[in-house]
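For this view, one protein chain was removed and the others were kept in their places.
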């Protein structure tokens, strides 16, 4: 099954990118790697989760948002070219930054939603190294921001 | 001297990994790089350091913990295969996230303990680029989390 078929079977439609992006790009290829910029959980122009966890945003909301970050990242890869997503052979690393109240310690539960989606889409090749940390402030007050490093097939 | 002999001479025994890891892997190989997931300072099932520095955790405790993060990361590499650690040719980058009270500014002193151990083990090839920052929250309330990017020998 192709990645696009896999997304379809999961009920995921890739959004088109907001752009233009001023001063950086949403994804940059370097040899057989793609660095995907830190994604925020925008869906149809609105963030799916705002504010620190758990005082303002619940873990469950943040998990939905983490999933959206991944979808937006894959949309960024798709925007690089019509067959780019199909060339993705796996996921190397994700960095998950979780807007946290001091003392909140369940960043992995939030990041798991992103990791699980990558495995649903890419199978075992979607398993990745991960860093998940709390932060006290994020752009636009979103509750989670996730960057990815993807691997391309050499072919 | 092999890496394993070097570890032995330093009195370091690599722990076996806790696993199974649900949704990500502790280390992922991509060509001649290994991305090691963010490691926390678990030793024999307990964290060596918890809480923000310096109000709850001392710099000295956090340094011991930073060292343990590196040991756990090397254990993750060892778990990839019996000769994988011996193929590590050097260290490219570490990212050190230090649980900090606002106004704490000595993240480098904590991260130095990790950097020093990598140089003890790998010699000059263990010298690496580094980012060390403070954060207000970490998984399980550990005082430090460290990720690594390692280089493999091509042979």
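Lettered A and B in written order, each chain numbered from 1.
The rule is short, and it goes like this: a contact is a pair of C-beta atoms (placed from the backbone, for glycine too) under 8 Å apart; a residue touches a chain by one contact, two chains touch by 3 or more.
Since we're looking at a predicted model, the values are computed, not measured.
**Student:** Using the touch definition from the top, which of A:86, A:109 or A:141 touches the missing chain?
**Tutor:** Result: among the candidates, A:141 touches the missing chain.
**Student:** Going by the contact rule already stated, which one of A:31, A:45 or A:82 would touch the omitted chain in the full complex?
**Tutor:** Only one of A:31, A:45 or A:82 touches the chain omitted from view, namely A:31.
**Student:** Over the whole complex, note the residues of chain B touching the chain we left out.
**Tutor:** Against the left-out chain, chain B lists 32-33, 90-94, 98, 100-108, 112, 115-116, 119, 127-136, 149, 151.
**Student:** Could you pull out which residues of chain A are in touch with the chain that's been left out?
**Tutor:** 22-28, 30-31, 33, 35-38, 52, 95, 97, 135-141, 145, 147
Simple rule for what comes next: only the chains that are shown with their structure count from here on.
**Student:** In angstrom, rounded to a whole number, how far apart do the mean CA points of chain A and chain B lie?
**Tutor:** 24
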